[in-house]
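The structure under discussion appears below in the form of structure tokens.
Of the protein chains in this complex, all but one are displayed in their positions.
For reference, chains read A, B and C in written order, and residue numbers begin at 1 within each chain.
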Amino acid sequence: MAEIVAGIGISHVPALGPAVDAAASGQDTNPDMKAFTDVGTWLAQTKPDVVVVIYNDHGASFSFDLVPTFAIGAAESYLPADEGFGRPPLPAYPGDAELSWHIIDSVVPEGFDLTVCQSLDVDHGFSTPMKVLFGTPEAWPVKVIPLAVNVVQQPTPSARRCYELGLAIGRALRSYPKDTRVAVIGTGGMSHQLQGERAGHINPDFDQQFLSEIVNDPENLASLSNPDYIHLAGSEGAELVMWLIMRGALGQNVEAGLSGYVIPVANTAAGVVAMQNAG
Amino acid sequence: MAEIVAGIGISHVPALGPAVDAAASGQDTNPDMKAFTDVGTWLAQTKPDVVVVIYNDHGASFSFDLVPTFAIGAAESYLPADEGFGRPPLPAYPGDAELSWHIIDSVVPEGFDLTVCQSLDVDHGFSTPMKVLFGTPEAWPVKVIPLAVNVVQQPTPSARRCYELGLAIGRALRSYPKDTRVAVIGTGGMSHQLQGERAGHINPDFDQQFLSEIVNDPENLASLSNPDYIHLAGSEGAELVMWLIMRGALGQNVEAGLSGYVIPVANTAAGVVAMQNAG
Amino acid sequence: MVEKPNMSFDQIPGTYVFDGRRSRMGYPLNKMSAALNNPADREAFQSDPEAFMERYGLSDEQREAVRTRDWLSMIKHGGNIYFAYKIGVMDGLTVQQVLAAMTGTSAEEFKQMMSNGGRQPNG
Partner (left out) sequence: MVEKPNMSFDQIPGTYVFDGRRSRMGYPLNKMSAALNNPADREAFQSDPEAFMERYGLSDEQREAVRTRDWLSMIKHGGNIYFAYKIGVMDGLTVQQVLAAMTGTSAEEFKQMMSNGGRQPNG
């Protein structure tokens, strides 16, 4: 049977890649920045076969012509998208189409109205965490399942809905008959805002509470409304609801692992937290 | 406040257009075929401002690259799609983007994970009922809201899920503050199968029960499983679940109006039923 | 009242339920067929079908099924009828002619069966 070996919440701002490299090389001695690398090292030790990466597209693969609330990949492989700079020189991500379909066949009948993508280019929301956690290998050491969430165009799915989808994905993963080690990665955040007169908004009190409650009290985080998330985390930081999908997939009781919090990475508060199901 | 003035279930097989024309001109004297024209006449008398058309795409606008479970249009207008024969010479369908967004803003927070389309070409699943009910005017006399349902690639949404979405759309429509007369049209079916050794499957007993229960016992129809629908209605006739979205949008008690049932129209059993909320 | 047969997908006779397994298998075939919505691609397919199939990476079985217009084999190898029929459109075939060929009957016989009320359940 499949086992969920790790849950990670992590920012996906592109500048995180170079910032983490600087910490790894000793150029930057901030211990919180080092936490990102340490989480990657820890993740490797959990030996995942597959990572489910919950992220959002930033105008690369979806435009406002068509916005799925939840889009899951079921492809054999995924290419990094051209976001306006040319296609990034990264290896393609190998998919696990069989496990993707297992999740789809489990959660759609439970009433989650997924959009199923057998072709999907993934942008920095996906690629930044992969790079931070796995470095820049010639070939990725894991298979991937992307889950793209609309956190851009209201009505975005509520934190509650995200958490419930996570619970359903957890049930799906645990019912997968193959011996597969799965890590679930919720990406985005932490607080930031990239528009309006409030651009530059950072809310460290909220972020720190979020880092703690995502482990210990996800129910409270699931009870916040969409406007509350935007008010507290910023219009773009509201993407933090994606961490609740990851958290829902894990068991009710988890053990907290490494975590870190840095202000700023570019225009964003950046955070990372690792956890695993309690023995 | 908006009012739901009519609910219609109707087949969408392309051959229905010419068949109905033949009945209207007296070439075909089958009274059940005349029912299709009569429903159109009745619909005009209910003076709808907007029609919500629930249909499925048949490989015109969506491929297996991306399959939304439920995709709703929120465009200013919709073009008829090229399905392999060239673009049909039909006028563009004017949208009611404001009402589309009202529905979206109502049902997504209720946990329906719609895909929102501000650009969408609609195929015969949409165009055939429009032609049968409204003829071929130079400009359509109503605004439209297309709702495309995945009834092609399993896991398709269950009949229960469709009915529940219909209930939510009904709540949304009734809460729309503008004085707007809305007709809801569920399309597809009736029994038919276009693949495998069982191609040509027609199930008149099931169809007749469906025509009756869609009015009087939608709960029973909502309780049938996806395999049951395929077994009873045929692999393509299973699209009849879309009528349950229409039925859900109406009130609990409805008055039955005209109905008709014809075998065959091309390879399909064709049916129509009209209803409206009971006094 | 409609009664529930409580079937599973694999119990339905003569029916290839288009599920994830078939959609995955049929992906190149259906993607190629979807391209036939474009006039330019319709021409490309007709002028050099082998090159067109190569472009989309069809499996050997899928190519052979397309070459021989073996509609049942297309379905068995993951083709979806709404997409596969776009190939039939270019041959000038009606859906009914495709279904007749798929079930190994003549177009006339199939038409007659439909006019007589279609293939009856369990028939």
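Rule of thumb we're sticking to: contacts are C-beta pairs under 8 Å (C-beta built on N, C-alpha and C of every residue); 3 or more make two chains touch, one makes a residue touch a chain.
Every value quoted in this text rests on a predicted model; they were computed, and no experiment measured them.
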{"item": "Displayed partners of the chain not shown (whole complex)", "value": "A, B"}
{"item": "Residue, one of B:Ile4, B:Val20, B:Leu43 or B:Ala74, that touches the chain absent here", "value": "B:Ala74"}
{"item": "Omitted-chain contact residue, chosen from A:Ala35, A:Leu232 or A:Met275", "value": "A:Leu232"}
{"item": "Touch criterion as defined above, residue of A:Gly86, A:Pro177 or A:Gly279 at the omitted chain", "value": "A:Gly86"}
{"item": "Candidate in contact with the missing chain, chosen from A:Thr41, A:Thr136, A:Ser175 or A:Gln195", "value": "A:Gln195"}
{"item": "Interface with the unshown chain - residue positions in chain B", "value": "74, 97, 101, 104-105, 118"}
{"item": "Contact set of chain A toward the excluded chain (per top definition)", "value": "58-60, 63-65, 81-86, 152-155, 191-206, 209-210, 213, 217, 220-221, 223-228, 230-232, 235-236, 263-264, 266-267, 269"}
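Methods note: only the chains that are shown with their structure count from here on.
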{"item": "Distance between the centres, which are taken as Cα means, of chain C and chain B, whole angstrom", "value": "24"}
{"item": "Distance from the mean Cα position of chain B to that of chain A, given in whole angstrom", "value": "38"}
{"item": "Separation of chain A from chain C, taking each centre as the mean of its C-alpha atoms, in whole Å", "value": "39"}
{"item": "Set of chain A residues in contact with two or more other chains", "value": "104-105, 118"}
{"item": "Multi-partner residues of chain C (each touching 2 or more other chains)", "value": "19-20, 23, 27"}
